[in-house]
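Note that this complex is displayed minus one protein chain, with the remaining chains in position.
All chains are identified by letter, namely A and B, in their written order; residue positions are counted from 1 within each chain.
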Amino acid sequence: MITLASDFGTPYPAAMKGVILRESDARLVDVSHDLSRGRIGESAFWLRETLPTFPPATHLAVVDPGVGTDRGVLVGRANGHTFVGPDNGLLVPAARRIAADDDGVDWFHADPGDPESSTFHGRDVFAPLAATVHDAVAAVGPETLDDHDRLSPADPIDLRLPEATIEAGDASGEVLAVDDFGNVVTNVPGEFIEDREAVTVNGDRVPVVSTFASVEPEAPLVTVGSHGYVECDVNGGRGAEWFGLAVGDAVRIDPTG
Amino acid sequence: MITLASDFGTPYPAAMKGVILRESDARLVDVSHDLSRGRIGESAFWLRETLPTFPPATHLAVVDPGVGTDRGVLVGRANGHTFVGPDNGLLVPAARRIAADDDGVDWFHADPGDPESSTFHGRDVFAPLAATVHDAVAAVGPETLDDHDRLSPADPIDLRLPEATIEAGDASGEVLAVDDFGNVVTNVPGEFIEDREAVTVNGDRVPVVSTFASVEPEAPLVTVGSHGYVECDVNGGRGAEWFGLAVGDAVRIDPTG
Partner (left out) sequence: MITLASDFGTPYPAAMKGVILRESDARLVDVSHDLSRGRIGESAFWLRETLPTFPPATHLAVVDPGVGTDRGVLVGRANGHTFVGPDNGLLVPAARRIAADDDGVDWFHADPGDPESSTFHGRDVFAPLAATVHDAVAAVGPETLDDHDRLSPADPIDLRLPEATIEAGDASGEVLAVDDFGNVVTNVPGEFIEDREAVTVNGDRVPVVSTFASVEPEAPLVTVGSHGYVECDVNGGRGAEWFGLAVGDAVRIDPTG
């Protein structure tokens, strides 16, 4: 199985699929091709939340503002999963989550070969590499990457998603992502609001609930979202607009309401 | 085969797929993940029009504004097809259409288990349930649901799409859906405009044609759409804008033109 993720929109992902299918019979599953364009951090968050739901697979992901430069071509291995993408941090949080251990990921740089284009390495570098890696692992096992002639051990560019801190009893964090519903995903751990009836978010007092339907339509709420973090949402509306929050914005939560 | 439909946009559907694929080898086919957000009626219309085109399959559908509340978890069975989703009416019209008979659908409530989140039952309840139901039916047959230990017979929340009426020779209906082309799908049966050259829709006289290309570019038309209903369209443009119609709006058609 090869999962595919990118910020390519359409129809470029089809070219990646065509290239893969010329080489491999792997099952293909789209993760998303609407990852935040060129935003490595937010895309890395979504990959970290999504890829661990899959059984062992080869995960191809391309959000690559440095395409065509000398940024490396990365292959990773953890817990039976394989990762293929640009060496810009994109896949690091997902691989760490799947390894359940910072040291549990083996990283390699891959020879990029001689790509036909300097602007579409998804098609010319990463897709054929994912097919090659997938088929090698499927035929021999993950250990085959250790002596693959296109791979050499590497220290990848690191990327750690920011963590919230507690200051004077308040949580001080930031927005990791805004989803398609407009829900604002912060990096404040859900436990911080447990057993609270209301909290203050950047000055606004908002009820803490466990379901959207607990408040009136169009009313704001704070909840522990499906990622385990505090989310700032609106029932049937867009939290990002009500709270005036975007990715990277600071969020201060006073738990005493 | 498991079909997937939701109003999740991206990338949440990938988490449902990952969860399913951890349990099942089922073929996955996306129906749509851009169903009208939180609008059960319009989404139910699209499922009713789309799911019957498939061969027998497990149909997973999640448009679920009541996620996390005590709304039930529904499983249905009709004509070799299986349905999995929230008990809010969403899948009822599709199941009835596939059964070709109001009494031809068997409904069950499923034990929701102990979902990890209260806001993403697509990932935590419905996807694993769809995998379980699919694999049980594939291994044993649809009758296995009768004594499945997670299921018990249920009367689901009903949902019937509104039907047009005839008043003083005019059809009085409403807009069931607006498609991506901007075509306005009403609930007035197509036969109502058969053999007419023009009709009056909410006061506007419009030609009745069988193809878009029968009128000038950007000109309005009325036709019998692919759903069998009267549609209010524009050749190469958006009927919803020309006619000023949205889902749920009243439509009165005078067939005498």
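Methods note: contacts are C-beta pairs under 8 Å (C-beta built on N, C-alpha and C of every residue); 3 or more make two chains touch, one makes a residue touch a chain.
These figures come from a predicted structure and were not determined experimentally.
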Selected residue (touches chain absent from view) among A:Gly38, A:Gly113 or A:Pro217: A:Gly38
From A:Ser117, A:Ser152 or A:Thr165, residue that would touch the chain that is not displayed: A:Ser117
Residues belonging to chain A that touch the chain removed from view: 8-12, 14-15, 17-19, 21-22, 28, 37-38, 65-69, 116-120, 123-124
Missing-partner contacts on chain B, residue numbers: 1, 3, 5, 29-35, 46, 49-55, 179-181, 210-213, 223-226, 231, 236
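As a working rule, only the chains that are shown with their structure count from here on.
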Size of the rotation, in steps of 5 degrees, that lays the CA trace of chain A over chain B: 120
Chain centre separation (chain A, chain B; CA means) in Å: 31
